[in-house]
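The complex is shown incomplete by one protein chain, all other protein chains being positioned as in the whole.
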Amino acid sequence: MKLLHIENLSVEFPTHKGPVTVLDKVSLRMERGEVLGIVGESGSGKSMLALAIMGLLAPNASLKADYLSLNNQDLMKLTEEQRKLFVAQNASIIFQEPQTSMNPCFTIGRQLMETIELHGIRRPKKQKQRARELLDAVGINEPELRLKQYPHQLSGGMNQRVMIAMAIAAEPKLLIADEPTTALDVTIQSQIIELLLELNRSREMGLMLITHDFALMSESTQRVCVMYSGQIMENAPTESILENPRHPYSRALLDSIPHIGERHHMGQRLYSLKGTIPAIDHLPVGCRLGPRCPKAAKECVKPPRLEKIDQHGLVRCHFPLEKENQSEGSSQ
Amino acid sequence: MIKILLKQLTILILSFTGITIIFFSLAQLVPGDPVILHYGNLTPGTEQYENAYQELGLDESLVRQYLIFIKDVLQGDLGRSTVTNHSVLEEFFTFFPATIELSLFAILIALVFGVGAGVLAAVNKNTWIDNLVISSSLIGYSMPIFWWGMLLILLFSLNLGLTPVAGRISFVFDIEPVTGFMLIDTLLAYPKYEFAAFYDALLHLILPSVVLATVPLAVIARMTRSAMIEVLSADYILTAKAKGVSNFKIIWVHALRNALIPLVTVLGLQSSVLLTGAILTETIFAWPGVGKWMVEAIFRRDYPSIQGGVLLIAVFVILINATVDLLYAAINPRMRRPE
Partner (left out) sequence: MIEVKIYKDIPIPGRWRQFNRQFRQHKGAMLGLFFLLIILIASVFAPIIAPYDPAEQFPEFLRKPPAWTDDGNREFIFGTDDLGRDVFSRIIYGSQLSLGLSAVVVFIAAIFGILLGAIAGLSRGFIEFSILRLMDIILAVPSLLLAIVIIAIIGPGLPNAIYAVAIVLIPHFVRIVRASIKEEMNKDYVVAARLDGANKARLFTHSILPNILPPLIVQVSLAFSTAIIDIAALGFLGLGAQPPNPEWGTILSQSRDYIQLAPWTVTIPGVAILITVLSINLVGDGLRDALDPKDGS
């Protein structure tokens, strides 16, 4: 029973310089109730992936996929309308900025009840009842008062909780959280993540946690997909990646966080990336990380493929890092 | 809310004081004997003349004169027309409903079609629909409406014979002015003419209100379009889509509700544009409103009417702007205090 199954999903945007590919043949799977992490620098296409799954891409974007199924339903076989309905019932999404993700002109109550109504509860009294339950479930007190308030009257963390309440109103099987804590205070961040994980456990709801912060992933996810420039660079269980990242990019991401992994006790970074993520319409030939990669060699001008590494996962690199790399670390 | 109300009230009082000062000063500039300007042809030396002289406080200081002027204005005494000898206030209010009826109808047309066109253009951004709306609103915005009115008369009234050329109603109908609003008065006269008079009044109203609506419509369409484009790219639209809200509801409820906020401000500014347009439209269509009345007063050098009329119109515009500001605060939840 796959919750999410994506094969070779590509998304293109037309620009006046020709089409740009913001997602390049992305494939991934999620089991029911799984927590999957997606990491990558900003601009690597994480949000595009989320929007593509939800069918929320701008109308000028073109989406291609060999296979795209949610909750065992092949989405590519549905009409636009059917797809919209099906996705709305089976998946939800919350965004980075809780303040702007809610309509500033409507009260929290109205927006919650609108969602509830869309999922079949017609009687206003019951809608209100359900709204109160949902607010309770996400840990908001004084639900009666909150229902009457407008988004700008609540704090960021509180708004994100409301967004989560709205997202779980449909009892979705998949919740995509696109950088849900990036805009929040550090103290609030862990509370929100806790809440998401708690809901994931109690409701058997799959969670796709998107972030550019590896630290956030480490404790909460079972698998991690590392994305760069619209491609998946590495896809492996969280533990293996934390212990032994095989892709130089994953390694660099890990190394950029203090306090994770033993190698930092040396106080030096092994893999720091020079430069910035390339513009999507000016990609390097071959491996997209090439110009920034400390291990780049001649061969890297040929595009690497996503290949399986035993007892680990999938890695897109001509020269994947060795398994026992602590020795390498101490030798430098 | 109370704070906003107080602020508006202060602005209102200040503006009113300012306007009256300006008008009082202007009155000093008007050439000729102030007594004659105010009361028509009185012969100097007669008792009447002397009384009037006293009443205007002309033998006293300018400050005194201004205070007398203010007192009169506040009591609703704006003097008498030197031509008809009627009270200016009364005369203004006999013509005012015609202008209001015309303007209301025009703003209704402008709102319905302007908002509609703006939303359509925004939803179909960069398509031929969008281009059509953009270019027609640019033309509408640039339109000399006095010419536009003549053109429509030429086409619809003279060539096609579809609409009447001038006035508010054919004179075969004898409608008693109860409210001053022709559409209502013709309905009140229902037993006499059934709906015939109402239709006739409506027919008279269409062409002038279309002409008057042209510029505001263009402005509203442009404004709605850009506001909608901005709103439609907001995150909460994505949220609504993800929830499965229908496209129709997303556009006309979620997005439009937000786009209306900047629109209200534009609407306030349009009240002045509308009254300017009314002067021209009423002249072209021989529409018996305050605009036409004012222009005639100028040709007749009827200074009390000019002075009183402009004062009243200015107060009216200021009142509308204050209302719009309140409305803005009312429809924008972000203006509300955090609780």
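Going in written order, the chains are labelled A and B, and every chain counts its residues from 1.
The rule is simple: a residue touches a chain if its C-beta (ideal position, glycine included) is under 8 Å from a C-beta of that chain, and two chains touch if they have at least 3 such contacts.
Because the structure is predicted, anything quoted here is derived from the model rather than measured.
Colleague: Identify the residue among B:Leu5, B:Leu74, B:Val112 or B:Ile139 that touches the chain left out of the display.
Modeller: Within the whole complex, the residue contacting the unshown chain is B:Ile139.
Colleague: Spell out, residue by residue, where the missing chain touches subunit B.
Modeller: Residues 11, 14-15, 18-19, 22, 26, 29-30, 138-139, 141-144, 146-148, 150-151, 153-154, 158, 226, 229, 265-266, 268-269, 272-276, 279-280, 283, 291, 294-295, 297-299, 301, 303, 306, 310, 313-314, 317-318, 321, 324-325 of subunit B touch the chain absent from view.
In the analysis below, only the chains that are shown with their structure count from here on.
Colleague: Taking each chain's centre as its mean C-alpha position, how far apart are subunit A and subunit B in Å?
Modeller: Taking the average C-alpha coordinate of subunit A and of subunit B, the gap between them is 54 Å.
Colleague: Could you list, by residue number, the parts of subunit A that touch subunit B in their complex?
Modeller: 51, 54, 56, 84-85, 87-89, 92-93, 95, 97, 100-107, 114-115, 118, 145, 149-150, 152-153, 163, 166, 170
Colleague: Can you name the residues of subunit B that touch subunit A in the complex?
Modeller: 234-236, 238-245, 254, 257-258, 261, 331-334, 336, 338-339
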